[in-house]
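Just one protein chain is left out here, and the rest sit where they should.
Naming follows writing order (A and B), and every chain is counted from residue 1.
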């Protein structure tokens, strides 16, 4: 039970909260919000696991993910009016989560003997496709395609991580630096209203 | 060729009919309606099989499912004006179908050594995610997230089934009682306009 495992479960809860909040805005019932929270939390890792043939998929082999999701679901309902005030913290936790998910995804893909490029791609999928699944199920155009620098931050963090592992054997430090990269990019992007869009905003 | 297998195939046909009717309302062509009927019928079981690594997925190993779907497709086109009058029967068949699909999904998951909680979840996925796939492909917000007590009925039926297997060894009876639970919950829910929604209906 090291810190990585703890952050992984914590990130899972935060993802579930974000899914439940989105579903509540859409006026889904208590079952619908649970399903969306669930899918948001495990969607990215599930797609990664399916693509590489890691089955039964990860969360099915560990009850802790189920507990993390149900906790996130409860927190979302109990504190739904407070969470808006926690916006800044939620953003930070969410970003730590996607940073770690990217790195864990890369490591799992490398374990399955995939090439470095595809491993980084699978890391990005692990981090981003939970949100994509959430958006598809709630009938929205996935957010990462239009507004956020989300995928780019993950990709850069993943690249930094892979390069670091070539020159440094301090795994924990490498992970922290890579996650910090994701946080800095996403923070700067929002602060400076960066956009990867060639078109004028409407 | 026991009664369970027969009900499984019959449920597959009924699911296909419901998918074809939905697609016809959307004015899909004869190919589009066939694809939607197909996906509605096998979607839930396919997702379950992929998640646990039961591949090639179930229906690919048995031509009977293809025949059941094509029959349902033909029935939907031939009797499309009559089916509305059969509403009550269709509702009953559909509910028997989701009840059985839940139980079969649970049994398959337990065979793959999954925990009881995850097996019940996979049972619910087997029964409900064909409809979710249908709704995603027809660009609708999945019905089970908003209006129906569908998933809850499956979950309760699945729970009843698992509890019964602990105390009774009459498999057939256990299955019938679990399916009856699903039917009763869904019937009462519609009769009493139960809703799991915290919000006022618009």
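The working rule: a residue touches a chain if its C-beta (ideal position, glycine included) is under 8 Å from a C-beta of that chain, and two chains touch if they have at least 3 such contacts.
Given the structure is predicted, the values throughout are model-derived calculations rather than measurements.
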| item | value |
| --- | --- |
| Option touching the unshown chain, where A:68, A:132, A:164 or A:183 are the choices | A:132 |
| Option touching the unshown chain, where A:7, A:21, A:52 or A:127 are the choices | A:52 |
| Hidden partner interface residues of subunit B, rising order | 23, 26-32, 35-36, 46, 50, 53, 55-57, 60, 63, 66, 136-139 |
| Residue numbers in subunit A that touch the chain omitted from display | 50-53, 112, 114-115, 117-118, 121-122, 132, 136, 139-142, 144-147, 149, 151-152, 195-199 |
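By definition in this document, only the chains that are shown with their structure count from here on.
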| item | value |
| --- | --- |
| Inter-chain centre distance, subunit A versus subunit B - centres from mean C-alpha coordinates, in Å | 31 |
